[in-house]
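Some chains have been omitted; the remaining ones sit where they do in the full complex.
Should a chain be cited, it is by its letter among A and B, assigned in written order, with residues numbered from 1 in that chain.
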């Protein structure tokens, strides 16, 4: 089961064409990741950043925009884990309109756990790894031959 | 003569009503203040923040919105200094559409020079005070009786 974050499209999320400005979709994803940490990870994201001095910067993104969003839409952002490496995590996000479940956006975003002071990659803490594993998505893995 | 910063209204500056989202006007003012520091102050704003660990947080604002701005507008933001105290500075900003000089927004914003680590107010450095004095606006001072 993916993690789910419900978010309101705000008055300032739209652009001059009257639809959600495309960089805001990545903000929706980041907010969902913050909510994921705050709700189910062993430490909230602010504690990770401010106290543990660990960050989770993005290194690679692939994203598809499927349907525009408008002011007044409420969205359901789902987050699942596609791959867990030593320091890296590939997460999958889907943004759907709550009203009719239309898929608006999907992305796979790879992050690397980083020591914010040394700027070096560090291994994922075990307690975080266990939580990430529980959100591993099986859906995108091709079936293994028998 | 006030300091002048020319800025483009960007695709994401508008809101769901198709006009510039009102909090963005304060962003236009802050960007003008950054440009002011970068161009004419004894140290650029990033150096003030990152090296000197001094900040310039806002403590009081009075602002009037006169005419909306649209995507595609280019604006001229003028900054002048209304009052200089020991730690405080009151700056006056006017935002005008470049095309026809229409006044869109005016604000007086009081800031206090603060040590970012101790969170205490500190006196304005003399070299900065001298620059601020050269942008003192006489315009809003009531005439003295003879």
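In this section, contacts are C-beta pairs under 8 Å (C-beta built on N, C-alpha and C of every residue); 3 or more make two chains touch, one makes a residue touch a chain.
It should be emphasised that the depicted structure is a prediction, and the values quoted were computed from it without experimental measurement.
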Here 2 chains sit in place, yet the whole complex recorded in the file consists of a number of copies equal to 4
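As a convention for this text, only the chains that are shown with their structure count from here on.
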Between the Cα centroids of chain A and chain B the separation in whole angstrom comes to 36
In their shared complex, chain A is touched by residues of chain B numbered 11-12, 14-18, 21, 23-24, 71-72
